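The complex appears here without one of its protein chains, the remainder shown in place.
Moving on, here comes subunit A:
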């Protein structure tokens, strides 16, 4: 595995972690209520 592979892998992992952070933590997921807004404060 070369340096380029490590960088690409790092970017992909960081992107996946960001998606998790944005959807689970920041947006608190989509909780499936009618209109999808019941979990928003």
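Here, a residue touches a chain if its C-beta (ideal position, glycine included) is under 8 Å from a C-beta of that chain, and two chains touch if they have at least 3 such contacts; residues count from 1.
To be clear about the criterion, contacts and distances are computed from a predicted model.
As stated in its UniProt record, the chain not included in the shown complex is "Ferrous iron transport protein B", which appears among "Allophanate hydrolase subunit 1", "Cytochrome c-type biogenesis protein CcmE", "Ferrous iron transport protein B" or "Phosphoribosylformylglycinamidine synthase subunit PurL".
Annotation for subunit A: contacts to the undisplayed chain at residues 1, 5, 8-9, 12-13, 15-17, 19-20, 22-24, 28-41.
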